[in-house]
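One structure is given below, represented as structure tokens, and several questions about it will come after.
With one protein chain withheld, the remaining protein chains of the complex are depicted in position.
Just so it is clear, A and B label the chains in written order, and each chain counts residues from 1 on its own.
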Amino acid sequence: MADIGNLTGNPPSAPLETRALRLRNFWSDYRKSWIAVLALVVIIVMVVASFGAPWLVPQDPYDLAQLDWGDAFLQPGETGSGGYVHLLGTDNVGRDMLSAILYGLRTSFLIGISAGVLALTLGISIGLTAAYFGGRIEALLMRIVDLQLSMPAILLALVVAAMLGQGVGQIVLALVVAQYAYFARTTHGAASVERRKDYIEAARSTPLPTRRILFKHLLPNVLPPLIVVATVQVASAISLEATLSFLGVGLPLTEPSLGSLISNGFKYIHAGRSWLSIYPGVFLMITVVAINLVGDQVRTVIDPRNSR
Amino acid sequence: MVGYLVGRLLQAAVVVFVMSVIVFVGVYAIGNPIDVMIDPGASQEIRENLIRQYGFDQPLWRQYFTFVGNVFQGDLGRSMVYNISVTSLVFSRLPATLELVMVSVCIATVIGIPAGMYAGYKPGSIAAKAIMALSVLGFSVPTFWIGMLLIMGFAVNLGWLPSGGRGEIGQFLWFQTSLATGDGWAHVLMPAINLSLFKMGLMIRLTRAGMVEAMGAEYVRFARAQGLPDRQIVFGHILRNISIPIITVFGLELGSTLAFAVVTETVFNWPGVGKLIIDSILQLDRPVMVSYLVMVVLLFVMINLAVDLIYARLDPRIRLKGGA
Partner (left out) sequence: MTAALDVRGLTTRFETRAGHVTAVNDVSFAVQPGRILGLVGESGSGKSVTGFSILGLIDAPGKVTAGAVLVDGVDLRQLSDDDLRKMRGRKVSMVFQDPMMTLNPVLRVGDQMAMAVRVHRPMSKSAAFEHARKALEVVGIPSPAERLLAYPHQLSGGMRQRVAIAMALLHSPSVIIADEATTALDVSIQGQILAEVRGLADTTGTAIVWITHDLAVVSSLADDICVMYAGQIVERGTAEQVIDGPRHPYTRGLLDSIPARHEPGRKLPQIPGSTPQLSHLPSGCPFRPRCPLATELCTTEPPLDIRDGQAVLCHYPLERA
């Protein structure tokens, strides 16, 4: 057959894709959505405000010594016994809502990120192992993962939290159990594709130790979709923790948490004292939505770039 | 096809068995319910009687097998809090949850799928962007807080709808359901909407993604080359293609909706199975917890199986190749 050929032409030699260059390209693509940039700014502000809370707000709402019963149920804008304005009012025991919210946010971030990181690590390990070794190990591991994926996260978290009791460590553990499966499956999916590629075959034929192959060769190529999953899961973890605390199986009332603040305020909405539960919820919502928007944009930026 | 079915059923059975062991062991490891149940000042004798009555003095594995044996006889134990059989407890609360879930799933689907289809068909339009923005809100915002906002808005401030509880029960065909009365609908509306938001957000995104992918497919181009108008292409061609993944996710999310009902039922004081499990966790009502969880596992496994079968049925590429 006289085939003229399928050349599409040699592209002009591409500049070496250094990590700095890729990062800059990523940022210029990310910037295209002003909403996503705004979301990122919001998150940064929230993180700074919540972690800097001890220096920013006048009251530590979880130090019982600082609370005064006489300050209870102050409306937003009123001044309390400490001499400062309660911008968002106070709750039923005199806690300054703004301070409580910021402390609660800090907890949310701490729990959400640590649960996310741990779940990520666990999930990656399982997924990579399954994809690399194949065979029965893969079948067994992925069976377990699939099984867990079919159970809704909230139920899993609920049960584990109930089993372990209340407390920060327990919650994180519950969240990790509920969430590692997503990471495992995404990793396994991407790694399975990569594993069959030639460069992995080449690496396997060298005397490189397995761990080296896994981490230096396989992992970096599997990372992009994981980043997207990670953002979604952190948002989900924050939301889950709030839900668990709201239901009463999360953090105890003595630890700051947006969920328990809302739950506490729930009793008073009929009495017209809605500020106890609205504001914590607003902050929670903004945070979770912002993280999801960032994750969305990251996904949009990463996807078409990969297929080019 | 039969072989496949049997294989899957066996797998399902193994899964349920394994989960039941895990659940059983896990639940019985939590605290000591006797202490919760009785007055701390009660005498040692009363304590030991109770322990014996509930079989807590037996080794764990024997407790488990007693449990399994009872299950096969249809006895799921007695609730320690309500002192009636778990079976009757659960079944008395189940209809309420089913009503809630059904209405919310309908809302999510009826609104979610068309919205997603439109957003995928005209992705650049303002409407599409608005829809996508709302979908993000739908699945990001914590359900319980939205529920509270709804109550605050419609019940406390506007007074249009009741703030909680289930409505009057009426008769519809051969069912006793609150959906048969106007009052019932007034009560179910807000919780159902609240519950539907998460799933709606998902359905919108999923449908949109499917539409976008389908619109770029070669067969769409080919259909255009035949002179088919867009409307016919969307409803005649594309709908068949995207319905497969949509139904799959729908089925899988059904279970998740059931789980989320726990939260909604708590916020709206809806007397369903979800509220039951929360209360029993907080009160350490072990028999209820164990039975509920085992039932949930069973339900999930069955839903998964059903979804797999439906998927195999719908996609002719799988159906006509042996169904495996």
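Note that a residue touches a chain if its C-beta (ideal position, glycine included) is under 8 Å from a C-beta of that chain, and two chains touch if they have at least 3 such contacts.
All of these numbers come straight from a predicted model, not from anything done at the bench.
Among B:Q44, B:N83 or B:Q226, only B:Q226 touches the chain that is left out of the view. One of B:I84, B:A130 or B:A217 touches the chain omitted from the figure, and that residue is B:A217. Chain B residues in contact with the hidden partner, per the touch definition given at the top, are 217-219, 221-229, 232, 236-237, 240-241, 244, 314-317, 320.
Quick note on the criterion: only the chains that are shown with their structure count from here on.
Centre to centre, using the average C-alpha position, chain A and chain B are separated by 24 Å.
Considering their complex, residues 15, 23, 26-27, 29-30, 136-137, 139-145, 148-149, 151-152, 156, 163, 252, 255-256, 258-260, 262-263, 266-267, 277-278, 281-282, 289, 293, 296-297, 300-301, 304 of chain B touch chain A. Interface residues of chain A facing chain B in the complex, by the touch rule stated above, are 147, 150-152, 154-155, 158-159, 162-163, 165, 235, 239, 242-243, 246-249, 262, 266, 269-270, 272, 274, 277-278, 281, 284-285, 288-289, 291-293, 296.
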